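Note that one protein chain is taken out, while the other chains of the complex remain in position.
Our next item is subunit A:
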Amino acid sequence: MEIHGRLFYKPDDSKQKPYLIGSACQQCGDIHFPPKGACPNCLKPNTLQEVKIGEKGKISSFSILHVAPPGFPVPHVQAMVKLDEGPLVFSILKTEDIDSVALNQLVRLTIGPVRRSENGEEIVGWMYQPEGGR
């Protein structure tokens, strides 16, 4: 999947942790995801630096989808996750306990197969899973 390397890091072994690739403004401190080409607050060139973000967050809102695009299980949960660093990120929620998903629930990043393509290939991306959950 092409976004690998631009938007997230998937570790090769279990010793390393996955992360999302964001940008941080050296002038105002704002953090963005996806990473930007310039800071919308400062509107000056070259104030941004790449940062590792997104390990933890909480569910700002979610929906249980009973109708889904090809390649996704039904039902499945989609969420907006408020990262500890600030950005609000769209994500599939990886959980086997759909009924217990709740607003403000704490979640943790995981990288893995999001769905299968039309050719049956796994498409890898970021997902969040409830802290301590299954």
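Quick note on the criterion: a residue touches a chain if its C-beta (ideal position, glycine included) is under 8 Å from a C-beta of that chain, and two chains touch if they have at least 3 such contacts; residues count from 1.
Note that contacts and distances are computed from a predicted model.
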item: Per UniProt record, name of the chain withheld from view ["Oligopeptide transport system permease protein OppC", "Thiolase family protein", "ATP synthase epsilon chain" or "Aspartyl/glutamyl-tRNA(Asn/Gln) amidotransferase subunit B"]; value: "Thiolase family protein"
item: Sites on subunit A contacted by the missing partner chain, in the whole complex; value: 1-3, 6-7, 34, 60-72, 76, 78-80, 82, 88, 90-92, 103, 114-115, 123, 125
